[in-house]
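Part of the complex only, each chain left as placed.
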Amino acid sequence: MKVGFVGLGRMGSAMATNLLKAGHELAVWNRTPGKADALVDAGARRAICPADAADGDVIMTMLADDAAVEAAVYGQDGILGGPALHVSHSTISVALADRLAADHTGEGGFVSAPVFGRPVAAEAGKLFVVAAGAAEHVDSCEPLFMAIGQRVFRVGTTPSAANLVKLSGNFMIMSAVEAMAEAMTLAEKGGVDRATLLEVLTGTLFGAPVYQTYGDILVEDRFRPAGFAAPLGLKDMNLVDAAATASRVAMPVLGVIRDHLRAAIAQEGEDIDWASVAMAVRRAAGMS
Amino acid sequence: MKVGFVGLGRMGSAMATNLLKAGHELAVWNRTPGKADALVDAGARRAICPADAADGDVIMTMLADDAAVEAAVYGQDGILGGPALHVSHSTISVALADRLAADHTGEGGFVSAPVFGRPVAAEAGKLFVVAAGAAEHVDSCEPLFMAIGQRVFRVGTTPSAANLVKLSGNFMIMSAVEAMAEAMTLAEKGGVDRATLLEVLTGTLFGAPVYQTYGDILVEDRFRPAGFAAPLGLKDMNLVDAAATASRVAMPVLGVIRDHLRAAIAQEGEDIDWASVAMAVRRAAGMS
């Protein structure tokens, strides 16, 4: 297929590379052009603007936040000007996803398809893709999704549903980290070391990647360099909060997480990993 | 080995039965004597009091709460009067475990070994045993633990450490349920049904028994009959809270859980399952 890709950060570059490897005809664009060089060397065409990248079958975007997506879509020479089906992989607000769905009125259409996975998973083509949109649109993207991911979850025909699921997933990750941090702090002050508690948890009811991955980070106090920086985590939790406000849902655990992200950033600095909510928990218990 | 067993509720009976099957010489005692009948029919000796049951190598207790354990140990003809090593499987407070450890000054000794698993797991001999106590004492119990469980975790030489781990585990279960409930409520009000969200969660980072088991309960609103009644869950969370007060640890997610257990009981009744924190979350969002 003829595919455009906008947003060549670490995640986006890895995804675009896998599309190229899968044999698709790729056009790439990034606000900072240098980030496109490697892909161009590998055979991609350098698009001159988002609209140019969108002059094919599908245009994929993988950008940092709502503002970046708005700029790429609604800005001058933006994606809305191209005929391609727009597949948005970014973690953006439910509100913006709804607005994008409403504004892609042309033939191209709009699919929201945020992904779960860290850069390493993106490089290995092992992302999880959560997709929502018109069935025929999502169908047509399946080969592309299989090039970047290991599994596709279809969660309905309203694109923003995929964003809601993605945001809920990030909230669930933070919830698991926060709960582990509270339990580990209680255990440690009571004489049980964190590794021992983690071994029992993952060996019984909690044998899932979220506990194994973040459990190790907590046991080893491995918060720098940030795999996912706390301010970005806070941004995502603010998007969950905005959805909760719009839907009138009380989410007290979300409130705890947002407070601890603010505390961790205030206490440790802006460059700390989002798992550092655990540091806020420890400091509140008088530990350092 | 010559083993006594005190506390023949559904969990205790299953555990005792497995000890009998494994070939141990068993004496049983229960406050309500009728509950011992089946085991006596199967070959166990009916002890006339806890002290009588404790007249062997090991005396195991599996009782409802601190008060029941105190009665069996410190009461008239209590366990302290027997020579056996006392293995406490009950979910009791850290403070009582410390007191028991201090008071078992005789040759018998004291091991704390609470278990994870529902009655079905107990019947199948598939419990997880979390044990703490003097190494030689825990060593001598290994064959008994393997008769009732699938795996033993040793968490130190201070018996109450095992209780702290057990209570932390129950807190972690409730944390996962609370977080899922918040996410499912947000998703559902936003148009994504609960089963879809659960499929994505367990298919990605959250593929652990705690999410599968309780996720199904939440998707199906299966809160009666209670597998584990909310008032008992609240009792356990109060034990975590007592440990947190003693150790000066702030646990805000624990606060959320305790509030939602109180709310669920107030709104639904005393016979509801502890997973009904999810009902409190839904009601707070205006859903029923």
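Observations on the model:
We call the chains A and B, going by the order they appear; numbering starts again at 1 in every chain.
What we mean here is this: a residue touches a chain if its C-beta (ideal position, glycine included) is under 8 Å from a C-beta of that chain, and two chains touch if they have at least 3 such contacts.
Computed from a predicted model, the values in this text were never measured in an experiment.
Here 2 copies sit in place, and the number of copies making up the whole complex of this structure is 4.
Criterion: only the chains that are shown with their structure count from here on.
Separating the centre of chain A from that of chain B, both taken as means of CA atoms, is a distance of 38 Å. By the touch criterion stated above, chain B contacts chain A in their complex at residues 94, 116, 128, 130, 151, 153, 155-156, 158, 160-161, 164-165, 168-169, 171-173, 175-176, 178-180, 182-183, 185-187, 189-192, 196-197, 199-201, 203-211, 213, 240, 243-244, 247-254, 256, 259, 281, 284-286.
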